[in-house]
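Left out: one protein chain. Kept in place: all the others.
Chain naming follows the written order as A, B and C, and within any one chain the residues start at number 1.
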Amino acid sequence: MPMYPFLPHTKEEIREMLDVIGVNNVDELYSDVTNLYKDELNIPESMSEIELNQHLKDLAANNRHIREYGTFRGAGIYAHYIPSLVYQIGAKRGFLTAYTPYQAEVSQGTLQIMYEFQTMMSELTGMEVSNSSMYDGATSMAEAILMASRVNKKQKTLISESIHPEYKNVSETYIKPQNIEFDYIKYDEKTGRLDLEDLKNKIDSKTSSIVVGYPNFFGIIEHLDEIKEMLPEKVMMIVVANPIALGMLEAPGNLGADIVVGEGQPLGNAPAMGGPSFGFFTSKRKYIRQMPGRIIGETVDEQGKPGYVMVLQTREQHIRRDKSTSNICSNHAHNALLATIYLNVIGKRGLRDIAYQNYYKAHYLAKKLLETEKFEPFFEADFFNEFTIKYNGNLKILNNKLLDQNYFGPYDLEKNYDKFKNVALFCATELTSKEDVLFLTAFVEGLI
Amino acid sequence: MPMYPFLPHTKEEIREMLDVIGVNNVDELYSDVTNLYKDELNIPESMSEIELNQHLKDLAANNRHIREYGTFRGAGIYAHYIPSLVYQIGAKRGFLTAYTPYQAEVSQGTLQIMYEFQTMMSELTGMEVSNSSMYDGATSMAEAILMASRVNKKQKTLISESIHPEYKNVSETYIKPQNIEFDYIKYDEKTGRLDLEDLKNKIDSKTSSIVVGYPNFFGIIEHLDEIKEMLPEKVMMIVVANPIALGMLEAPGNLGADIVVGEGQPLGNAPAMGGPSFGFFTSKRKYIRQMPGRIIGETVDEQGKPGYVMVLQTREQHIRRDKSTSNICSNHAHNALLATIYLNVIGKRGLRDIAYQNYYKAHYLAKKLLETEKFEPFFEADFFNEFTIKYNGNLKILNNKLLDQNYFGPYDLEKNYDKFKNVALFCATELTSKEDVLFLTAFVEGLI
Amino acid sequence: MSLIFEKSSEERTGFRIPRLDIEKTEIEIDNKYIRKEEPKLPQVHELEIVRHYDSLERLNHSVDKGFYPLGSCTMKYNPIFADEIANWERFKFIHPYQDLNTMQGSLEVMYNLQHYLAEITGMDNVTLQPAAGAHGELTGMLIIKKYLEDQGYKNKTKVIVPDSAHGTNPASAKMAGFDVVEVKSNEYGRVDLEEFKNIMDEDVAAVMLTNPNTLGLFEKDILKISKIAHDHHALLYYDGANLNAIMGKIRPGDNGFDVVHLNLHKTFSTPHGMGGPGSGPVGVKAYLKEYLPVPVVEHDEEGKFYFNYDIKNSIGQMRSFYGNFLVLLRAYVYILSMGRDGLKKASEMAVLNANYMRKKLSEFMTVAYPGLCKHEFVIEGSFLKKYNVKTLDFAKRMLDYGIHPSTIYFPLIVKEAMMIEPTETESKGTIDEVIDIFKKITEEAKKNPRLLKDAPFSTPVKRLDELKANKELKVRF
Partner (left out) sequence: MSLIFEKSSEERTGFRIPRLDIEKTEIEIDNKYIRKEEPKLPQVHELEIVRHYDSLERLNHSVDKGFYPLGSCTMKYNPIFADEIANWERFKFIHPYQDLNTMQGSLEVMYNLQHYLAEITGMDNVTLQPAAGAHGELTGMLIIKKYLEDQGYKNKTKVIVPDSAHGTNPASAKMAGFDVVEVKSNEYGRVDLEEFKNIMDEDVAAVMLTNPNTLGLFEKDILKISKIAHDHHALLYYDGANLNAIMGKIRPGDNGFDVVHLNLHKTFSTPHGMGGPGSGPVGVKAYLKEYLPVPVVEHDEEGKFYFNYDIKNSIGQMRSFYGNFLVLLRAYVYILSMGRDGLKKASEMAVLNANYMRKKLSEFMTVAYPGLCKHEFVIEGSFLKKYNVKTLDFAKRMLDYGIHPSTIYFPLIVKEAMMIEPTETESKGTIDEVIDIFKKITEEAKKNPRLLKDAPFSTPVKRLDELKANKELKVRF
C-alpha cells in the first residue's frame, strides 16, 4: 500500500486509536452503515506528484490562452493587466487556507480585508453599502432582482434586452421559482441604448425593478439618469456595471441607481475560463437588511480597540434558515481579496488612467477598423472599451483565420442575436497594443 | 516627474525633512562631494510594470529550457524533479527578505533552518560537521584546499584530472595567491578512475590534500577507500560529491574522507543557468575551527529555552578581518533553504528511491545506446547517473540535429579534453522517460 | 491596525500606467456621464501594501497555521501542488469564449471530473456549474421541482428537512419555491422515523438529508426513509457537506438518493479562501439527466470535447459560464493524487480521528450522542453550566492555545453544541495535543472559570462588541 503525503497515520497509531475506540479494525467504524460499497471505485490509482505534473502538462498542452494569443474578445470577461502583487499576496496561505471568519478574534485579517473591500466597492459604485462578495455578476443580478422584490413587495422585473445574455438566463432561473414575472425592454435600434418608449409602455403597478447595463452588453453607455426619470418612485433601478469603466464613467449612485451589481473579474482576477471570479453587490443603505450575503462591520473589543465582525447575521441562512435573504453561504472572498489588492495597487489614479486608456484604445481600434472600409458602423452611441461593428465579410471565417494567426477575434453577436449577422463585438483594453491593431487592420485588408 | 512605487516621499514631506536637516534642497545634501555627476546616466528611463513585463516576455521568448525540451545533459547541473513545496515555501517573504541572523532573537526561523540544513548535510556526507553553505561547488572545493593547508600547514594539493573542469579552474584561481602548489593526478585510461600509481608517484612530504570526485566528472564511482589507503596520515582527502548519488552510494565519511564538499543544485534548486545554487561544506569535527563560512549552533536562552545562534564568529572576517578563515560573508542561505525543504519533502526514503531510479535510468539508457551499435563503450567502470560513451559519428552534428528535435543532447567531452573526439557524457535522472530513450535510439538509428 | 485608507497619500503610488502608444482621441461621452469625483481608493507605495497584507495575514488563523476542527467544514490540508497547477497560465488565462479547440485540456479535466464525482457518489450524471454548496442545493432543488412539474404533479410544494440540517438546506428549498417542513430528530440523533411518516404526504416534493448527518451520525434508517419518500413520489436529496466520511465506503446513489451535491472545498481539499470560492457540483440519477443546468461537458465521436447546451428539460443556467474552473482543477488534482485507494483511506482516517477524539473527550466532556460517529461528533456544552461557563467561553479560551474552536451552537438541537471535525490530515500527535488542551480548559472551567469568561487573552483583539456593530452598522470607512 502506498504511503500518502496527505495521510499521517502510522500502523501503530491506527492500532492504538482503534484500541481506544474499542473496535478491532477500521471496517468496524462502518458497521452501522447500509449498502457498504465493496468494489473499487472506477477512478485511477493514486499518482505521484511527478506523474501528475506530467499528466497536467499533457492536458495543458491542449490549451491556448490570452497571454500567448492576442485578443479582441471581451463580452463579460476582460484581459486586463494584473500587477504582480495581486497574485503574490493573494497566494499567501494565511488567506488561502482560512475559512469564513466565524471566530472574529483570530480572523481580523479576513475581516479587515472584507471591510476594506466593502469600502472600495461602495466608493466605486457611488453606493452607500456593499456586501463582501457574491459568486459572479450573473447571480448578483439575479439576487438583486429578488432583493428589490423583498424591498418593495412587487413581483415584476423589467430587464434590458442588452444585458449580458448569460445574466438574463441565470436571472430567469433564479426568479421563476419566486413567481416574479419578467419582461425584456428593447434597445433602440439605432443607438443600442435602452428604448425609453418601450420602458414606459411596460412599466406598470406590479413593476418592482428595472435592470440595465452600464455599459450594456454592446459596450454602450446607458443614460441612467434619463431611465431613472421614467421610473415611478418605488421602482428600483438595478445597474449592472463594469467596475473598470467606473474609473471613467460617472458613478451609478450619482445617476439614480438603487442597487449596483456586477462582475468583479476585471479587478485583478484572471479570466479562469469564467470562474472563479466574484460578483459585487452594493446598494443604498436603507435596503441593507434585505441584502443577500455576508456583511462586515466595524466595532471595538472589550478594551476599546477597533475590530471587525460579521453583522446582520440574522439575515443569513445559518441563523434564519428558510426566512433568510438568500441561501448563499460560501461567497467568493478570496477573489474579492484579489480585487482589493488590485485596487490598493492601482489606486484611484491608476483606475482612472487605466479606464481612459481602455477608452482611447477602443476608439482607436474602432477608427482604424472603419478606415479599412471592411467594416461599417452598427450602433451609433458612446461606448467605453467595447463596441459593435458590422463586418462586410463572413465574421466566422475571419475569426477562424485570426485564430490561425494566434489571435482571438471579436465576439460574434450572432451567437445571441439571430439577426446580428456578421456583427462583431470588439474589445480593447490597456493591453491592446498599437501593433495588435495594425496587425488586425492589415489582416482584414488582406495585406498579411 | 513620474511617481515611483518604491519611493514613498511626498513633496511636502521632502520639504519638512529638508527643513529639519537645515538645508534648502536635496542637492545641498551632496555639497561635500567631488566630481558631482551632472549628466543623465545612459540607461533607459523608468518603465512601468506593464512595459517591463512585455520587455521581459520578449527576452524570454529567445530562451528555451529543460522543462520544454528533453535533456540528456548533466555535467555538473542536473534536471531533477523539484516538488511543489520547495519553491512555494521557499518563496515566503519572511525568508526571502530577511538577512543574516545578526539578531538571533528575531531570526530563529533562519537559524533553525540552517541548523537543520547542517544536520542534513552532515548525515548525507557522513561527516560530523557542516557549515551553512558556500557559493557553489567549485568555490567550496577551492576553500577546502585552502582549509586543508591551514589544518596541516602543507602547501601542495593534488587534484584528480577527472574533477569538473570548471572546479579545477576556480581552484587554481583561489590557491595560486596563497602559494599553494598544485598538480593533477591522471585517470586510468581504461576505467576512468583515479590512477593510483600516478597518485603514489606524486605524493610527497609537501602534499596537503588530494581532491577526488564522487562520482567524478565522467560519472564514475571512485574507490575512495583505496585512495585513502595510499595517503600518508596527515594528507587530507577532499571529496567532491554529488548529493543525490549519496542516496545510493556509501557516505564518503565512511570511506575515509576528511572534507566533503559539493554542488547543492541537485537538491531542490533550479539549474538557473548555473546560479545561484549553493555549495555544501562538511568535515570532521576536529577541523571545525579552520572551516570557512557561517556555522550555527544550539544553545538556550535566559530561561533555558532552546535556541540557535551563530558560533565561532571569531573565525570570520567581520571579527577577525585579515586573520579570518575566509573572506566569505554573504553565503547562499536561501538556496540552502530550498535544499532543506527538498530533503524534508523527499525524506531519506525518497532520496534513496530517487537515487536508485537515476541509476536504473542511466543504465537503461547506456544499454539501449550500445544496442544501436552507433555507440561503443568508452570507460569501463561503475557509474551512477552519468556515463561516457563514444559516438561513431560526429557528435556535434548529432547534438545540433537533436536540438532541432527539441532535445538537449549529451555533453561533448571534447570541449574539455582534446583527445576525447566524439566522446559523449550522457546523463539520465528520474525525469528521463522511457519515451525519451526510445526516441533517442530511434533517432540515432535514423528511424526518425 | 490601520486601514489602508489611513495610509494613503495623494503623491504616493503602487502602480504606473504604461506610455500610451497611440494618439488620444477626443472624449465623445456626454460630460454628464464622465466621473467627476474620484473614488476614494488609496494611493499607497508598494512596501506599504506589502507590509499591510503581511500584517493582516498574521492576524488570521488558517489550516497552515494550526488545527482547525470546524465541524461540517472539513478544514483539511489543501495541497500546495494543486494551487501551483491552478496558477499555470494555460489554465488560468483562458477566456470563456475562446474557440473550443483552444481549451480542450480544460474541458478534459471537467469531463473526467464529472465522471469521477459520479463514480464516488454513485450517481449517473454530474454538473460542475454550481459555485458553492448552497448553490448546488438550489440547483438540485430546481431540478427536482422541474422534474416533478413535468411529471404532472401540481401540488408538490413541500420539502422535508431535519431539525439538525445545515441552514442552507431550508434556505435553498425556499429559494427554489418550496415550503419547508421540519422533521425532528429522535433521541439517537437520527431522523425520527415515526414523525417522518406522519409528515410525509403526496405534497412532499423532496426530502433533504445529510448522511452522515450534522451530528456525525449515519442515518441508519436511510433505506426506509428512501422507500417512504419514493412511495410518495418524493425525491431524496443528499447534502454532500459530510461526504468526507464515506468516500469509497458508501455511495449516496446506492442508498436511494436521487440528487447529490458535493462541496469540493471540503471533501476535495480545495482551499476555503476565507469564505470562498467553493464549488458545488450536483449529481443526479440518469432519469434526471435531462434536467441538469446547461452546459454539461461531453465529447463527440472523435473525442473532441464541447459544452452541451442542448439539454431538453434543463432548469436553465445557474451562473455565468461553466463553473469555478480553477476550483474544479484543484479537486481533479486532489482526486488523482489520492486515487481510488487514497480517497477511501482518507475517509477511513477521518472517521478514525473523529472516533478517537470523541472517545477521549468523552472521558471528561459530554458527547451529545453515544456510539460510533463518522467524521465528526458533537459535544453538549451544557455540562459547563455548573461552572457558569458557556460553550462560547470555552471556544474563546481555545484561541489562547493557538487552535481554532470547533463549530459552536450548531446543530441547533444540541444545547451549547460544539461540533468537532478533526479531518484525516491531522496526525495522532496533533490530536493528542488538542485533547490535552480540551482537558486543560475543562479543568480551568472548574477551577478558574474567569479564564474562560475573559478569554481570549493572546489574540490580536479581545472579544468584540457585536451588539454595537449591529446597532451602528458601520460597514465602510
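Following the convention adopted for this analysis, a residue touches a chain if its C-beta (ideal position, glycine included) is under 8 Å from a C-beta of that chain, and two chains touch if they have at least 3 such contacts.
Values in this document were obtained by computation on a predicted structure and should not be read as measured data.
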item	value
Left-out chain, listing which of the shown chains it touches	A, B, C
Option from B:Ala75, B:Ile145, B:Ile159 or B:Ala424 whose C-beta touches the chain left out	B:Ala75
Residue of B:Ser149, B:Ser162, B:Gln357 or B:Asn385 touching the missing chain in the full complex	B:Gln357
Touch criterion as defined above, residue of B:Val212, B:Ile346 or B:Leu395 at the omitted chain	B:Ile346
Missing-partner contacts on subunit A, residue numbers	2-12, 46, 48-51, 83-85, 88-89, 93
Absent chain, residues of subunit C that touch it	7, 45-48, 50-51, 54-55, 58, 63-66, 77, 79-80, 425-427, 429
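Here, only the chains that are shown with their structure count from here on.
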item	value
Of all residues in subunit C, the ones touching two or more other chains	12-18, 46, 50, 79-81, 83
Per-residue overlap in subunit A, given as positions that touch at least 2 other chains	49, 53, 83, 430
